[in-house]
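Taking it in order: structure first as structure tokens, then the write-up.
One chain of protein is taken out of this complex; the other chains stay put.
Going by the order they are written in, the chains are A, B and C; count residues from 1 in each one.
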Amino acid sequence: MFLIEKAFVGSRRYWAWLGVLALFMFAALLDWIHEQQVGLAITGLSRDLPWGLYIGQFVFFVGVGASALVVVLPYYLHDWKAYAKITMLGEILGMVGVFMAMLFIFVSMGQPMRLINVLRYPHPNSLIFWDLLTLSGYVTLNAVIIARLLIAEREQSAPPRWTKLLILLSLPWAVGIHTVTAFLLCGLVARPYWMTALLAPRFLASAFTAGSALLVLILLLLKRLKLFDAGGEAIRKLTVTATYCLVVHIFFSLVEMFSTFYGGIPREVEHIDYLYGGLSGGSPITPWMWLSGALALAALLVLIVPALRVRPQLLLVACASAFISVWIDKGFGLVIGGYEPSPLGAVTSYVPTLPEWTVVAGIWALGAFLITVLYKIVLSVRQEAES
Amino acid sequence: MRERLIIVGGLALFLLLFAYPVLRAAVYHTQTSAPQLRLTSQGSTCVAPTDYMRTSHMRLLSQWRTDVVRHGDRRFVAFNGKVYDKSLTRTCLGCHNKQQFCDRCHAYSGVSGPHCWSCHNDPQAATAKVMP
Amino acid sequence: MKITRKEFLELSGLSILGAGALRAVHAVKAAESAHANSLPSDSPKKQMALAIDLRKCRRRPGCNLCSQACHATHNVPHIADPRHEVKWIWNEGFASVFPLEQNGYTRRNYNGSPLPVLCNHCEKPPCVEVCPTGATWKRSEDGVVMMDWHRCIGCKYCITACPYGARSFNFSEPREALQQVNPDFPTRSLGVVEKCNFCAERLAKGEAPACVEACPEKAIVFGDVLDASSDVSKALDASYSIRRKPELGTGPNVFYFL
Partner (left out) sequence: MKNKPAIAFLIAATPACAGFTLALFPQARLPIAAAVAYAACCFFIVGIQSRVLRWANTPVPFRIPTTAGQQKSLAWIRPAKLDNPATGIAATGRMALEILCFRSLFRNTGARITKDRMIFRESLGLWLAAILFHWSFLLIFLRHLRFFVEPIPAFVFWLEKLDSPIDVGFPHLFVSDITFLAGVGYLCWRRFADPAVRYISLVSDYLALWLLLGIGATGVYMRYWGHVNVAGIKQFALGLATFSPTLPQGISPVFFAHLFLVCVLAVYIPSGKIMHGAGVWLSPTRNLANNNRAVRHVNPWNAPVKTHTYAEWQEENKDKLKSAGIPLEEDDV
């Protein structure tokens, strides 16, 4: 039977889940159309904070996209057999993550229908040009790899050699997309908070943390739903990866804080001060940033002690904490910290509005929809091959 | 028998849809002729011959746009040697009324124009809002 | 009844066959020239600049005639919500504009007196560097940082890159926020960025920028800063001037006399 048709056959639970996601997507679509008609004024964005939740989510999901590396690299370069069954799931997660990231860029634009101008009048000195090329290239690359591997799996034959080459290419590419995304921000003289060479390494560390934690969560969920058992070995190894990445992520964050606060240049200090201290005026983001820090430390505590992380309940909580921590840090803190205070010293507090949240929820739903459908196809192919 | 009815009904529907323009024209007594366009000021010559303008005014305007915005080149030397300012509002609308000229022909031809007018001004229409 | 040869070539359908190839060539050319434009080493023929004498501004507390004139000339929408404001030239507090010139012991810090700020038409504009489409570029003939609102995709990267807050985004329909429209200048559409254009449309006619003309104190001087005999050069020779955030290396072309 056809690969695509496997997605059309499913249990009532499967269809109900897709239906719920479709509702969210539809609501987001209506909302976005409305946003296009009346303008971005219905969002919480402002003159001093023109990028907000959308771009934060974009950066976060480029990270989720890049994190496919944490399973693809050990499996293909180091032949970790434990990942044999989950590598494709990781690749799908990576592809969908980057696709969602591109959608977040799209919805934040004032004239999205002119997006083609980036290619009509290419300006290689702009990082957006490179971002568009690398992101769409990554999605295409992964789509080809996944489709080819899936066909090979169904036919129970070895995939052609060029697939291996593409996979090897996808590894530096994954690092590349997140590096380009960091370069998008870290070369701007107007934004001292981003203007640090540590931004790209920080992005990668937090991305691999969130990505591997998310993958562990998905695997635990699939096991709970009796859809797929990744095996204890795979989850254990993935957990170790998440642990190391989390350690590096926290380390990088502290290093950044040290140089900023010990150096004490006001224009650099005030951004972090705004995030964690509210610049003595109080800001809506402050509790969230502390929550993010607390969650990261809690996750660290569980993950770093082997006796704790083997307990499924605790592992679940730790991975969820790590994921949410990075999501707050990158999805909000990064963007808001960059803009507050503005180059003119003004503070315009930013609170995302309902339409913004609806659009974000819709893109999340779209991501979940794609992952569900693609995982369904993969798992059906495997079931068929086994029987 | 039921199948026959469906088939004949389908054929009738097809015919009806196909003849929609004819029926519509018959019911509404549609005039075939294109709208008779008038100029607001007579006597002055256009920047290019009428035949050319009729088919290619959009191309000329697009070229003007590029020249003015991208190259700061605002002088247009017409075919007859006259010099014009490359400006939709100041030059074109000096003789052509947007509503009486542009809009009518665009509406008739069903050419949903580029969104020129969402930024460029029509002085005649916007009198209430125009500065003295 | 004859179109000149040049126009015929430009305007007629000769580009049909080569359209694809031409597009590619243009794209490469545009990319090259934009890159060249962004380099400070590229010596422009002219560099338009503005010098604002704040000593004269202080004679008229609360004055914003330059801003009024500019915004009326360029159909800049009046939006009450400060989060969605569109501004080309406006007054700012001294501490915001010159944060490093405050020493903490200044008794007269000039806060409260008019201090007009606008796009600095930098020598090395960060906004031009980041624009993915070339909708913003630095004109090589006179150094004006221009915008093409037909091409802007509304990504707001330039707003993020500008260290002077000189750029505004059209969050809502701009025409609805206009009481009066100057028919000689277009309005903007929803979702594009805009900023001061140094009155490029007036310079083309040989006129000075609207803000320069509107100032009753003649506090604003305009001209080619590379030309030693221009008004602006003479003014810069006469007094010590400062620029906003020179440490960023953008090379602003708006000068202030304190």
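Rule of thumb we're sticking to: contacts are C-beta pairs under 8 Å (C-beta built on N, C-alpha and C of every residue); 3 or more make two chains touch, one makes a residue touch a chain.
This structure is a prediction, so every number in the text was calculated from the model and none was measured.
Q: Among B:Arg59, B:Arg74 or B:Arg90, which one touches the chain that has been omitted from the display?
A: Answer from the full complex: B:Arg59 touches the omitted chain.
Q: Taking the full complex into account, find the residue in A:Arg47, A:Arg114 or A:Lys376 that is in contact with the omitted chain.
A: A:Arg114
Q: Quickly run down the residues of chain A that touch the omitted chain.
A: 2-4, 111, 113-114, 116, 120, 151, 155, 157
Q: Contact with the hidden chain only, please: which chain B residues?
A: 3-4, 7-8, 10-11, 14-15, 18, 20-22, 24-26, 30-34, 51, 54-56, 58-59, 62, 105, 107-114
What we mean here is this: only the chains that are shown with their structure count from here on.
Q: Building nodes from the protein chains and edges from chain pairs that touch, which of line, ring, star, complete or other describes the result?
A: Contact map by chain: line.
Q: Between chain A and chain C, what is the gap in Å from one C-alpha centre to the other?
A: Whole-Å distance between the two chain centres: 37.
Q: Whole-Å distance, chain A centre to chain B centre, using C-alpha means?
A: 48
Q: Under the touch definition given earlier, write down the residues of chain C that touch chain B in their complex.
A: 1-4, 7, 10-12, 72, 139, 141, 146, 148-150, 175, 178-189, 200, 204
Q: Using the touch definition up top, name the residues of chain B that touch chain C in the complex.
A: Within the complex, chain B contacts chain C at residues 48-49, 52, 56, 59-60, 63, 65, 69-70, 72, 74, 77, 79, 89-90, 115, 118-123, 126, 129-131.
Q: Once bound in the complex, which stretches of chain A touch chain C?
A: Residues 36, 38-41, 45-48, 50-51, 105, 108-112, 114-115, 117-118, 120-129, 132, 184, 188-191, 267, 338-339, 342-346, 348.
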